[in-house]
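Missing here: one protein chain of the complex. Every other protein chain is in place.
Letters A, B and C mark the chains as written, and numbering starts fresh at 1 in each.
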Amino acid sequence: MIEFKKIGVFGRMQSHDIRETVTSICAFLTKQSCDIILDTRLATDLENLQYPHADIQTIARDIDLALVIGGDGTLLSTARSLVEHDVPLLGINRGSLGFLTDVKPHEAEQKLADILQGKYTMENRFLLEATVNHEQGYGLNEIVLSAQGAHHLIQYEIYVDQQFLCRQRADGLIVATPTGSTAYALSGGGPIIHPELNALTLLPMFPHTLSMRPIVVNGDSQIEVRLQNNRHTHIQLGCDSQTFINIHEEDASIHIKKKTKKTILIHPLSYNYFKSLRSKLHWGSKLV
Amino acid sequence: MIEFKKIGVFGRMQSHDIRETVTSICAFLTKQSCDIILDTRLATDLENLQYPHADIQTIARDIDLALVIGGDGTLLSTARSLVEHDVPLLGINRGSLGFLTDVKPHEAEQKLADILQGKYTMENRFLLEATVNHEQGYGLNEIVLSAQGAHHLIQYEIYVDQQFLCRQRADGLIVATPTGSTAYALSGGGPIIHPELNALTLLPMFPHTLSMRPIVVNGDSQIEVRLQNNRHTHIQLGCDSQTFINIHEEDASIHIKKKTKKTILIHPLSYNYFKSLRSKLHWGSKLV
Amino acid sequence: MIEFKKIGVFGRMQSHDIRETVTSICAFLTKQSCDIILDTRLATDLENLQYPHADIQTIARDIDLALVIGGDGTLLSTARSLVEHDVPLLGINRGSLGFLTDVKPHEAEQKLADILQGKYTMENRFLLEATVNHEQGYGLNEIVLSAQGAHHLIQYEIYVDQQFLCRQRADGLIVATPTGSTAYALSGGGPIIHPELNALTLLPMFPHTLSMRPIVVNGDSQIEVRLQNNRHTHIQLGCDSQTFINIHEEDASIHIKKKTKKTILIHPLSYNYFKSLRSKLHWGSKLV
Partner (left out) sequence: MIEFKKIGVFGRMQSHDIRETVTSICAFLTKQSCDIILDTRLATDLENLQYPHADIQTIARDIDLALVIGGDGTLLSTARSLVEHDVPLLGINRGSLGFLTDVKPHEAEQKLADILQGKYTMENRFLLEATVNHEQGYGLNEIVLSAQGAHHLIQYEIYVDQQFLCRQRADGLIVATPTGSTAYALSGGGPIIHPELNALTLLPMFPHTLSMRPIVVNGDSQIEVRLQNNRHTHIQLGCDSQTFINIHEEDASIHIKKKTKKTILIHPLSYNYFKSLRSKLHWGSKLV
């Protein structure tokens, strides 16, 4: 059981006011004798908050726990930044539940008190590592290959562990982790994959071949996507729809595989994946 | 490497004439010094064929290899019958390729010669075991819970490893193996699951909740389906759409899990799962 | 504007207690000087209710308005029974809104008061008429051709206005009206069709050809479905999943077309189809 003493606090002000939540949680943690370091970006946004701050790469080497206040998007970007440092993350949502930020603000203090006393579960979630032309990107949810601009159709071949799978003409290809199966891939018709399953989903976007279907393969597979004859097309590799690699060659080859380092999620003991599913997907609940 | 000396031959005459294929393959095997035993049902259908025959449970204890001549449906029923006996199966299709019967008649002698010389691969495919009211059924493809007759809607709760997943009102529920992911589940919108993945797909049929999606869970999960308040409804449990268990209680509980014994498939060295996918699903092939 | 003086009251006690709603609405209508006739089946279920009653075919010739208290299912069966008599229907739901029963119990008296004063809209919805072997069935939602029992796959050809459309192997075929596009067809992947559109949706159920898609044709089309070689299969024609015609021939031909007589729905002035969609399908609502 890890003892959480030094806690990094992350969050973004962009679209939602998280000031109040950050302030009260920091006050609470201080009372619990934790050391707080704010992410510089958050500190700048909030001003006036009297805690030390540092940039994320500096914090990363020093903290026991990363507290992410905001939505799943904020947790995704923090997780990618911290992935080399084995720092566990705890997500506090700004209102509704997220799939990754599964503590609600009004219950944050109670859950944090429990977690600081060692009452929590720890879960590893794997990321994807995409390599193209010596550039690398990571995705905790998914890697998306797609065209930007007017010409939206791309052509490519997919290889799984060096074996030819198929050739597709489509708007793009999503390669999703189980974590990402309830995100972008879900809106595109992909299946829900339980997070403990070691699997990748290959999901073509608007494929021209009508008999194409989502394909789920072993999570240890080495995926290669070979672009073919994509003239006049500006192709981009999106990582969690947050960072992007531009591909300038019309015949580039993209390699996608599981990253060795994992993201570590901390959950309160009350966390239950199926409950999150029912709640987020509005499945209604069990009859009495 | 198993040496195949005693070979059981299985097939069904119902819809397709496989007489010629059976005759020539038996002659070929005899030349190769193999001992042939025909399944009694096949022997009866074919008459005049001068080989010993026995019922499947008798043959099962004695043979090194089961040769199934026909379509995937014939292989499914033979596989279920042989599952306790560790007998490997080789499927010879009657014309087009099947997912499970992946040797074509015109290439059968060459492939068989290779296989008898030890040139083959062996693959384990798991089955599902469904238990309801002390009755058991097996499915290599899938277990389907559905209503028969006028009242087609059923209500049930799904539990995965004793955890409540969701409540559904639907025409039925398909629980599919990776093998079955390219069969009935595929026509119902399920994903393609690579056969080496240890996973189960839960697929509601015509669900009333529009946000329901196929769910893929660990293959070692214990699935429980609790029927609820299904008055005036005649519910059936289908195993590979071939054998059926009638459920008379309106609140029965069905337990589904992986069977310990596996089906062993023999493939020629030229076998390639992705090639079968491309061919059977008409995905076109790789550009030069 | 029709004046509603004689009002038939319909409903079913089966699964939900509508006694209170029926009692209060009848009392209210009596105060409004309306003449009430109960459907005999409802009168029997409720006992003690001091109003005249008659069977539906007798009532049909005499009333100005049919008040249906219950869910969409009750309205469907009442609508089919009344279709030859040009009697408009008003649906009062038992709790939540239905697509067809769009008045809630707590607002029923106010809405009824308005409607009796002529404040309402009238809408025609067409039904389908299916003919097979001189038997006929009607569907306000849909006609479903499917197999009963173990062997669930059927084969058939579809002709639209005598032109061959396609051959399918599937679990069944749904032919839906726009009214039915938000019912069974929707759970099977069909599109939502606006009720004022003169169109039919042809929707194969679990089709074997993966490139099959829902097809929407002119509402005046004459659809013919020719069953082919369905040995050992017990095929049924379902009308709104409520009445059924058994098909004993393995090669029967089913003719489906729009019925000349329409169902007339009465809505309060506040009725809005899109609002029903948003509410029933949980689409959330307009941002401020």
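In this section, a contact is a pair of C-beta atoms (placed from the backbone, for glycine too) under 8 Å apart; a residue touches a chain by one contact, two chains touch by 3 or more.
Every value quoted in this text rests on a predicted model; they were computed, and no experiment measured them.
Touching the chain that is not shown, out of C:Leu49, C:Ala113, C:Ala150 or C:Cys166: C:Cys166 (per the contact rule at the top). In the complete assembly, the contact with the undisplayed chain comes from A:His208, out of A:Lys6, A:Arg61 or A:His208. Note that of C:Ile7, C:Ala170 or C:Met212, the residue touching the chain absent from this view is C:Met212.
From the options C:Gly73, C:Gly91, C:Gly172 or C:Gly190, the residue with contact to the chain not on display is C:Gly190.
Remark: the omitted chain is touched by one listed residue; of C:Thr23, C:Thr44, C:Asn133 or C:Asn272 this is C:Asn272. Take subunit C: the residues that touch the chain left off the picture are 157, 160, 163-167, 186, 190-194, 196-197, 199, 201, 209, 211-218, 228, 272, 274, 277-278, 281-287. Annotation for subunit B: contacts to the undisplayed chain at residues 210-211, 213, 282.
Counting the whole complex, the residues of subunit A in touch with the unshown chain are 148-153, 170-171, 184, 186-189, 205-208, 210-211, 236, 238, 241, 244, 281-282.
FYI, only the chains that are shown with their structure count from here on.
Chain contact topology: the protein chains form a complete graph, every chain touching every other one.
In terms of the distance between Cα centroids, subunit C is separated most widely from A. Centre-to-centre separation of subunit A and subunit B, using mean CA positions: 37 Å. Subunit C has its Cα centroid 40 Å from the Cα centroid of subunit B.
In subunit A, the residues that reach two or more other chains under the touch definition are 211, 213, 282.
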